[in-house]
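What follows is a set of notes on a single structure, which appears directly below.
With one protein chain withheld, the remaining protein chains of the complex are depicted in position.
Chain IDs A and B follow the sequence of writing; residue 1 opens each chain.
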C-alpha cells in the first residue's frame, strides 16, 4: 500500500439531508431502527452457502464476479469481461489471475462515484473488513490480501456472517425444478438461521424461455403429473407450490417481460396450452399464455396463501454478441416502458377483491409510480407496491419512489425494502441505505410540519421491519 | 376522549422548506397572499347547498361519504365500502350507523400519513371546527360529536361557511341537461355569494357513456332541436351554452379518456354523427366522434368566449365488481399514459392561433409536463396549463408541476389553482396548500438568486388570485 492512500470513513450522517433541522430529525429516527434485524423477503443468494458453510474463495470471487452492477459499469468503459474473470456461457473462464482482475477494478473506482455501488462497497470494506483506506490502484493489493485472508477465518464463513449481519430471515429464489436440497440440508443441520425459498416458475411458464421444453419434461418427472395436459400441468404447479411452502416459502415470483394478465374461459386456456405444448402456437400466443398463467398463479395464491410478486419490464440480453459469449445476467438487461392499468385488469377483476389474496408489483418504469401504480395500490385491496428496484435502488431512486407514490398510496400500501441481491456481503449495506433514505424522507415531512415526529418514528419501524414481515407473511 | 390524546397543531410554517433562508422568504411571500379571496374556477360542489342553505347532517355525511380520497384508501386496506356507509349503485345503503363508520375511519388515520388528505383534514379539523387533538380511535367520538353538534348551528350552514372561507367566486359543473334551478334559486335569493356553473357535455357527447341515449333524447326535449340531425345537435349545444353563460358560466369542461381531437370536413362529421345516432358506428368511431366534438366545442368557444377545459387520461371504473355494487366515482379511476402532441394538433391547427380562444389542458400523466405540455403552452397562444390535478394535488405533485413546466412555459402560461373538489370544507385547506407550495417554490428561486423577491411577490399574487380570474374570465 502506498503512503498516499486516502482515508475511508463511513460518516455517521451519510445520506441524511445537510439541512440541520432535517438532519437532526433523521438521526433520531435512524437511531431507533439502525439495530433492527434484517428481513430480506426477496433475493438471489445461494442457499448452498448456508447449507455447506464453506469459506468464500477470494476478494474477486466474492465481490466482483457475482456483481453485475460492477462489471457492467467496467464493461461500459471498454473493459472486456474476460479481463475480470467473468465466466463464459459455456462455463469456461479466461485464464485471468483473480488478483489482476481486482487490480483492473481498483484502477477504475472513479466510475462508481455517486452510484449506489460505491455506497455498498464502502460499507462492506469498512464495516465488514475493517479497511480504513480507499480502494484505488495503490491500495488494490492491500485490499485483495486483507479480504482474501479474512475469508479464510471462521468469522467470515457464510453462517457466521449471516448471524453477524443480524438477519432474521432471508428468502432465496428457486425454480420449481429445484429439489431444494440445500434448504433441506440447512433444516437438517440444526443451525438456527432462517432461510426460506420462493417459487419462481418462469422456466416452466414462459414458452420463449430457452429451457422451456426440457424444463417442462423435468417438471413432469418430478411431479408424476402429465404436464402436457392442462389439468395435469396446473396440478404439477399446485404440488410444487405446496412443497415449496412446506420448505418455508411464503411467496412466488414472476419475472415476465410485461405485466400482461388474461382471464380466458377454461376451454380457451386449455386450447391455448395444447397449442403451446404442441409447438403449434402463434408467436403472440406466448405472451397470452404468460398472461393467463399470472391469473392461474393468482388463483392458486387465493387457495394456498402464497404472496404473489410480479417483476415486469426488463428487455433481457440486449447485447447479442455478449450474450453469445457470456450468457444471461451479465448486465445487459435494459428496462422498457411498462403498462399496468390495462395489463393487470383481467387478473384484478377476477381476484383483486379476494380477502386473502396479496399481490406485490414492482416496476422498472418510474413514470408509472404516480400515474398507475400508486393509484392502483391506493384502490385495490390485494395490491401492494414493491420497493424501488434494480436500476432504481440508488438513494435518488428511493426518493423518487417515495415522493411519487406517497400522495396516493401512502406508506402502508408499500412493503418496505427488498435487497434483491446475489451479493451477500452487500445485504447489510443495502438495508442500511434504504433505512437511511426512508428516515431522510420522513425527516423532511417532519421538518416541514406535515407529520409528527412520533408518527414518523412508527412509520420508520414499519418500513424497516413490520411491513416486510406482514406483507410477505414471514 | 381518552387522556392520551395527541395535540393537533397546524404549524404556521407548514409546507415551507426547513432551510432558514428559504423559509424566511416563503413566510414573507405567503404573508402577502394568505388573506386573498378564494377564486375557485373549477370544482364539483353541489349548488343546492347554497340554494337551500340547509345544515349538513353529521361528520360522516359531510367529511367521509363524499370524499373518494378517503374511502378509497380505506378500501385499499380491505375495509368494505359498506362499512363506511358509501351508497350502492341503486342508491341504497348498508344499514351502518354513521358514528360506527366514523370510528372505522378514526382507527385508520395512519394510512393517510404524508398524504394530502391528512393536510386537508387537519386544516378542516383545526381551523373550521377548532379541534385541538388528533383524530384516532380514542378521540373518534369526541370528533363525531363536536363536528355533528357544530353542524346544527347557523355558523356552519353552507352560506355562512362560504362567506367565512372568503370565497369570491366558485364554479360548479353541470350537464347540459341540468335545468340550473339551484343556480337560479341562488340568484333569486338575493344572497351575495357568487356561484357560477360550467358546461360539461360529456353525457351528450360520449357515445360510450352509459346514459348517452337517454341524455340525447332529453337534450332534444330541453332545446326543442332535432338532436338526431347534425345541425340540430350543434344548435342544441349552442343554445345550452348560451343558457349556461347567462347563468354565469365562463367555461366548458371535457373529461374525455384521451386528448384526441379531429378536424373532419363537415360532410364527414355529419356522416359520422348519423352513424353514431343510428347505432351503426364502428367501435373506434366513438373515439373519433369525441375527438371531432372537441374541435366543435373549440369552434363554439371562439364564438361565445367560453374558456375550454380538457381533463383527459382517466381509465374510469377499473374495478368491475365494485362498479357493479357501488357505481361510478368510487375511487376506482386510474390514470393512463396520455399523448398531447399528435392528439391536439387537429384542433390547434384549426383554432390555436385565434385571438379570443382559450384552452386549458390538464394531465394525469406527469411525464408529459416537460416533454409535451410545457412546450405546447410555451408556443401556442390559446393554450394554458391547468394545475397539478387529482392524483397529483399533493405538495410533491405541485412541486413536480412547477419544476417540470417552469423552464419552458414559465409561470404565465399556467392558470393558478383549481381545487376540483366535492369536499366543500376542504376548499380553504386546498387553496392554502397550493399557496404555500407556490411560495416555497418561489422562495427557492429567490434563495438561489434566480428571481428578485419583489418579482416573486408579484408572481405569488398572480398565481393565487390574478391568473385564475384572468384565465377563466371571472
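Everything below uses one rule, namely that a contact is a pair of C-beta atoms (placed from the backbone, for glycine too) under 8 Å apart; a residue touches a chain by one contact, two chains touch by 3 or more.
Please read all numbers here as calculations on a predicted model, not as lab measurements.
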Listed residues A:263, A:365, A:420 or A:448, member touching the removed chain: A:365
Options A:47, A:85 or A:116, residue touching the unrepresented chain: A:116
Missing-chain contacts mapped onto chain B: 19, 21-22, 339, 341-342, 345, 348-349, 352-353, 355, 367, 370-372, 374-381, 383, 403-404, 406-413, 444-445, 447-452, 454-456, 458-459
Touching residues (missing chain, whole complex) on chain A: 6, 11, 13-19, 72-73, 75-78, 110-116, 118-119, 134, 315, 318-322, 331-337, 364-367, 391-397, 400
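In this text, only the chains that are shown with their structure count from here on.
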Rotation in the CA alignment of chain A with chain B, degrees, nearest 5: 120
Inter-centroid spacing, chain B versus chain A (mean Cα positions, whole Å): 40
